[in-house]
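Supplied in structure tokens, the structure appears directly below.
Missing here is one protein chain; the remaining ones are kept as they sit in the complex.
Take a look at subunit A:
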């Protein structure tokens, strides 16, 4: 008998699932723990970053239990895109791709510093260099963390972790030969996005029968916009904070020069020195506050900006499937009325129906998980933010009071 190729595939995979599930009863919980992925090392080169992806797994499909490969940013993007393009995963929130490592701003500053070396004192130069190096390091750590989060999300997802591409990504210890998209492809992507967003608007107009999804749609739309706004504003706030911290650094070095110049009067010198200490510490603390706010608040908001976009994409795909389903229904009715190509219309309608239902089912769970994840992440980061702010404020206070003691006692 001639089975439709699509159907036969399904039956095969169902069979596979069943056999697997027999095994997976006792192994499932272990497989959850037994796919650990992390980025153990990273190397920053001239214009790229090399990540060492380290995997620990007891999954049978891997040759070894523990192994590492070196991956670059483009390969992460390739993996992400393969998920997005895979129809099977239409019903899941695809973990957002990590942002490209961007050291341009930091490199530029370092370069400017190098050029202006002659115009400032040695102390100033070393201080600024230290600052910039610390900034570079912070950006570097952030990008590593972003890439790691992406991999961990994939590894934690019950379906995505089994993806073949993912396993290849983790295991294949040679270059994946994934080149970045050339201009033509980037242009194609751009057009695709335009079409998609236009389509999104059309599709969004379709009223959903399901209350849950209707609510989620409106919620996500508003939430996404507000997260975008909050993310932008928090970035600006942190930038101002960093500027103020830079000023304090400059003031500190000026005071230091002033103090060392006045070395004739010992009392003055001590005073200036203790003041300089205060200023440098204040600066460090202010800079650290700016960095902490950056990590906790801004990164959180940025990440959920991307995640909420991914969730929106899921809803879009579902709506698209719904529209397709409805169109298929209409086509079927038309075909039945004309009594032509009925079988074709029937099968396509069934396909659409099946697709839609599959997406709906998994989407519901995904969205609920999304909410749980979001609440947990916000909680963790907000608590950590508050604790860090407190720690810094208390440290500042102690430092200032110590300094005041010295200055007041030193008449």
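One rule holds for everything that comes next: a residue touches a chain if its C-beta (ideal position, glycine included) is under 8 Å from a C-beta of that chain, and two chains touch if they have at least 3 such contacts; residues count from 1.
Operating definition for what follows: contacts and distances are computed from a predicted model.
Peer 1: Have a look at "Sorting nexin-2", "palmitoyl-protein hydrolase", "DNA binding protein" or "Serine palmitoyltransferase 1" and point out the UniProt protein name belonging to the hidden chain.
Peer 2: Of the names offered in "Sorting nexin-2", "palmitoyl-protein hydrolase", "DNA binding protein" or "Serine palmitoyltransferase 1", the one UniProt assigns to the missing chain is "Sorting nexin-2".
Peer 1: Looking at the whole complex, which of A:77, A:230 or A:323 touches the chain that is not displayed?
Peer 2: Once the missing chain is taken into account, the touching residue is A:230.
Peer 1: Pick out the residues on subunit A that sit against the missing chain.
Peer 2: Given the touch definition above, subunit A has residues 219, 222-223, 226-227, 229-230, 233-234, 236-237, 239-241, 243-244, 247-248, 250-251, 254-255, 257-258, 261, 265, 267-268, 271, 275, 278, 282, 371, 374-375, 378-379, 382-383, 385-387, 389-390, 393-394, 396-397, 400-401, 403-404, 407-408 touching the missing chain.
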